[in-house]
Structure formats: C-alpha cells, structure tokens
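Only a single protein chain was left out; the remaining protein chains are all shown in position.
Right, subunit A next:
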Amino acid sequence: MARTASRNIGQSIPRLEAREKVTGRAEYVHHLRLPGMLYGKIFRSTVPHARIKSVDVSAAQALEGVYRVVTIDDIREAIPHPYYGPAFHDQPILADGKVRFAGEPVAVVLAADPHIAQEAVGLISAEYEELPAVFDEVEAMSSDVLVHDVLKPAATFPDLKHLAGRTGTNVALDYHLLRGDPEAGFAAADHVFEHTYRSQQVMHIPMEPFVSVADAADGRLTLHTASQSPSFVRIEIARLLGWPENRVRVKVPYLGGGFGGKLYIKLEALVTALSLVARRPVKVALTMEEQFFMVTRHPCTFTIKSGVNKDGTIVARTCKVVWNGGAYADIGPRVTQKAGFTSAGPYDIENVEIHSYAVYTNRPPCGALRGFGAPQTAWAYECHMDEIAEALGMDKVAFRRKNLLQNGRPQATGTIVQDAALEQALDQVADRLNWNEPLDRGDGRIRRGRGIAVGFKGITAPTTSVAIVNLYADGSCGLYISTVEMGQGSDTVMAQIAAEVLDMDAAAIKVVHPDTDVTPYDMGTLGSRSTFHMGTAVRLAAEDARKKIAELARELGLPEGSNLPLPELFRRKYGMQAGNIIGTASFIPKYEKPDAETGHSRNATPFWGVGASGAEVEVDTETGHYRITKLVNVADVGTALNPKLVQVQLSGAGIMQLGFTTTEEMVYRDGQLTNGSLADYKIPTLLDIPPEFINEHVDSEQKDGPFGGKGAGESTTIALSPAIGNALFDAVGVRLTDLPLTPEKIFRALCEANGTPLAGE
C-alpha cells in the first residue's frame, strides 16, 4: 500500500520503557511499600459449596504480631452492601454465610510481617455444612443445585436488567440470534452434520500475581493496583463506598502481565475494605497458586449443526454454546454475548440460529482471557468445518473459501463486514504451508499431517476512551491516558500516534501512566481495543492541540503557516517560559445494541479481529505423543503501526494459545483443584516452541482506525487450537473434540479406532 514515508507510523520504534525493563528498574505494584502498611493473607474455603457454620479466628488473633483478623462481619461495618462485580453484584468481598467454590476467600489476617500473617492463616478453622455442588456447565443448566438464590445484575449493563430478581436458575445470561429459517435450511440441505466440542478451564498466569494496595484515610482513598481498568475500579469502588468518584484515586504502574485477568475489579474491593477497617494502608499480593482462585477462562460446551449442499455451500447453521462461568459472573455475560454472536464462524450463511448461555457453577470464577471467548468458539466451528469437508471429500481450504464472509456482506447479526481480511489471512497461511504441494505423510510408526483454520471476533462495544495531550512551554509533550502498559507496547504506539500529528519524535513524548486523579477515563485495556479506541482519541487530542497552537499564533498576530517554534509562541504569549496548551478528545465508536429477540444489529462491532493458523504435526502412533513441526499464524491488524511490536504480540499470543491447546488444564477432584502450581499446570517453555514458527500480518488497512491501525493482541489466539486439532486428524485419522490435545487422548482414540479400546480414564 503506497503511503508517504513517516518517521513514526509504520516504524519499529523501540519500546519507550525498554531500558527500564532490562535494568530491572520498571515500576510494578509488587514493589510498593507504604509507611505503616499491613499485609493481608487470605484464609480460603476447603469445600466447593457449603453454608458456613462458624469461623474460629481466636488462635490466629492471639498470635504475636497479628494486627487483626477480618471476616465479612467486620467488612460490613465499612461497606454495608459488600457485593461487587462488573455485570452482576454477586460477589461478596469475603464469603458471606456461604462458600461457592473451593478456594473462596473466607477471612483475612492482617499483620505488619507477611510471614506472620501467613502463619496465622494456618491457625484459622471453619466449620461447614456441605451442600451438593455442580461443576459441569451443561449439568448446571438444569440442575437442582443452585449456586445463587437470586440473580443480581448490575445497573451498568441495561441489557441485563430483565434478569433482576430471577430465581431458580443458574443461567446468568442467555443471548439469542435468529437469521432466516434454519429448520427449513436443514430440511432442504443435502447433508446435515452435528458435533459437540469442549474447551477446558485455563488460567492467565501473569508472572506478576494479582496485587493491590489500598490507603484509606480521612474520607479519601488511594489504590495502587495491578489493574487493566483503573477507571472501572474507581467507579465500582466509589459505588461500593457511596462516595463521589473524585475521592477515589487509582494508580497503575506497569503490569507484569494481564491477559484479561486483571480487568474490572479483582482484589481492589478487598484491600479497600481492609484499609477502611484497619485504618492503615493494606497490601494483598496473591501467590502463584492463589491466582487460580481469582479468575480463569470459561470452559465451554458447544454443539454446532450445519446443513450443507453437495457443492459445499453451507445453507443453515445452529449453535448452542454453554459457558461455564464459575461461582461469580465477573464479565462472563459479556463473553457470552460477544463470543456468542460470532459463534457461527466467519462464513456467509443464510440461515443461522445461536443460543449462548452463561451458567453459574461451583468452580472458581471465569472472566475475560485473551480472545474473550473467540478461541473457544473457533475451536468448535473450525473443527466442525474440517469434519464437513472430510465427509464431502472437499479440500479444506477450498471449502472454507467457498463459504467465507466477504467484505460488504452481512454477518449473522446483519452487520455489514468491512475491513476484515479473512480470505487474505487464510490464503497467506495456505501459502506458508505450501498447501497445494503434497505432504510427506510418513509410513509406519510416525505419521504426519497438516491443518488449517480461520476465525474472527467482534470487539467490545460501545466503549469510550479519553486522551489529553499537554504541551509544555518548552515545546515538550506529555500524553495523559489511562491505557495500561502491560507489555503490549501501548505507551510506544500511543506516543507514535501523537508524535505523528504533532510532527515530533515518539521517543520525546512522555506517556503519563494511569492515575485517575490525573489521566482521563478509559473503559479498559482489553479486547484488542486500545489501538483503535485510545489511538483514535490520542489522534483527535493531538489534532485539538494543533488547532489550539494555530489559534494562539493567530491571537499573536502571526501570519498563517509562520511555523514559529512552540517555545517562542509561549514566550510571546506569557513573556517567559510558562503556560500549557491542552488538547483533549474522547472517542466512542458507532454501535447498535443487538435486538433482544433476534440478536440483529446493523453495527455490532467497531471492527473485526481476524486470525488464521496452520500447523504441521508428526504423531508417534505407538504412544500418541506428537510434535508440532511447523506453526503459522497470520493476523489482520490493519496497518502495522509498529511492525516489531506487532510481531512480538502475534507470536506471544500464539505461544499462549499453544499452551491452552496442548498442555494447560485446571484439573479437579470433587471440586478441588489438584494442579494449582507451575510444576503441575504446565505453561509453554522455550522447549515448546515449534522449530518452524511463523507469525505474520497481512497487508491491510482499517480505514477508520488511527492511521489505518487496529488491535493485534488477540488475533493469533483465535484459530490456533483447531489448526492443530485438524492437523492431528489429518495425520492419524482420529478426531479429538475436547481440549487440551494431550498424547493420552490421542493414544486412547487410536486404540479405540483400532478396535482395542483402553479401560476407563
């Protein structure tokens, strides 16, 4: 694409914070110590579902060095209605009469020495009256076991209002879409296929575990927190306290990883309550194991049915997607809706019906995780696509290409697809895999195969970003934004956008990190939205600053285009080095809420995230072990504003999804997590990277994005799992329907296929 050369846009400018990070000087909440600060350590439930009969804290309280032990009764003194959450106000700050998952916080010990606090936690005991529990999302749909007696939606989401006060159900949201007449489509189709696929529960595992510090004093509160959404934290804490927003200050330095885990509200309500109760600053820092009890990714059971004609045209599709939300809704209802509306896949299908359900169970809560449900849905629809192509004897790429949504065509919601490089991404993966060349499939024990998949995602909407550009009297620039730098490179890209408008060097711009007393509102650093939303706000704010520079020049009687250096303008105006020029802007993209009955919307998403993946595998048929010998991910990121940062994002997201595909799974026995450590829950290491590992973006442009750009953080998570699942099938002819794809599952399936099934699991 021909563009004028720019010194900022499209340049691989090194991260602004690179030197801080390689010298160990980058600031994280984990380092923070305030005068008089207490550490909180959490006593957690040992049962998944129970009424609390009693909690005995006396021995803990008596331990020398313990400041105080806190339960929900103490917290009520500071916060009379101690229930929080972004979608539902369903989560108590500490267990309130009942526990709903094993690992739920029941009490907190406060001490100046964290080791004493930890020792005291071991002296607390609780008595429970155990209740029957439900763990599986499909069972929970119709179970007599109710996780919550009554649904309590938050006021923030108008489309959840109708659920208020509902009883006798575990279903926290149902999203429906109907387009055309699927039943008639099935009746007329040459073939009908139906399959069910499952995704497992996994966790973000940021290397910096969750950590928050609260300092409440004299009717004011400062929170230092590893959060991806400081503005939301401020609003939700102000609501809990009944205070105006301006008395709650939320500061966020760098994050040691987030991946969707550190969104909305996590430890912030707890540390706030503890600080109010203790009248001292309080820090709570989770251990690696405790992270598994904070938030996780939704397990999902997805039944998909398609009517297909002989020529390979998909004429009808129905999707039933059940999301296991765990004990508290967190942002699950949004995952249900957003991933729900794309769950029929990036295909042009006349008749579509979707039912997507968020369901409470007695597991740790599930929320947002890189992809916001899209990887779970793509796992199903892209395996399903291969199974259909296989049955029809069609080439897997040709079958997809025949049905792929083209720009200008309506997606299932009715939204016209624009700037979604689906076909380009698919073709680029096929090209990198040499799809049209024969593959050496091996013979004997080792068999080879390859697989391909493509997917897309909608973006959370409607959401707002606000930016402030501050030009100082010496002409230097500060950029005030609440976007959280957690490794994705937002500081650098936002500086590049501002610098492009202001004709400066990005490296000369100071990005001021989130501090809600200083930086303006942003909905959150999530769902690939920052480049598009905040990037646009930054561009507009910088343009506003330019306009004000021009106004000042006119005011000083300078001719148009005189281009007097900024410091000189300030000197002429104020007689010395003084003053500021402040440019501001906010951005909210166009959006139309889906119709409650039909799920239709003319504008369901600000843009489309697009990812395609391909894999070559080598399977040992005697053991089920396999190697991924080649892995290709191609994403549509619009214009790559910083190609190097885009590259690291695409490859990093791919590696994370590789873990979710091959090894990672939270394993339970009777509701108890049995592998909550990095020794037992295996995330990818250097040894797990495929020898050929290609990550690219297509040449494309998001026309309404800032300088053509859009988000890049999630695209390579979408299609990776089915690409590997499809490659395994291609190699050895067995279809795995449940993630993760372990050697044991392959071996069992091979034994089954050979007529010698193994005994139970």
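Operating definition for what follows: contacts are C-beta pairs under 8 Å (C-beta built on N, C-alpha and C of every residue); 3 or more make two chains touch, one makes a residue touch a chain; residues count from 1.
Convention: contacts and distances are computed from a predicted model.
Missing chain, UniProt protein name: "(2Fe-2S)-binding protein", from among "(2Fe-2S)-binding protein", "Ferredoxin", "Fe-S cluster assembly sulfur transfer protein SufU" or "tRNA N6-adenosine threonylcarbamoyltransferase". Here one chain is not drawn; of A:Val250, A:Ile314, A:Met486 or A:Leu566, the residue touching it is A:Met486. Interface note for the absent chain: among A:Ile79, A:Ala133, A:Leu566 or A:Met656, the touching residue is A:Met656. Contact with the omitted chain, checked across A:Ser54, A:Thr685 or A:Thr756, is made by A:Thr685.
For the chain left out of this panel, the touching residue among A:Gly180, A:Gly257, A:Pro410 or A:Pro462 is A:Gly257.
Residues touching the missing chain, restricted to subunit A, are 14-15, 17-26, 28, 30-31, 64, 115, 204-209, 254-259, 287-288, 486-489, 644-645, 647-649, 651-656, 677-679, 683-687, 689, 693 (touch as defined at the top).
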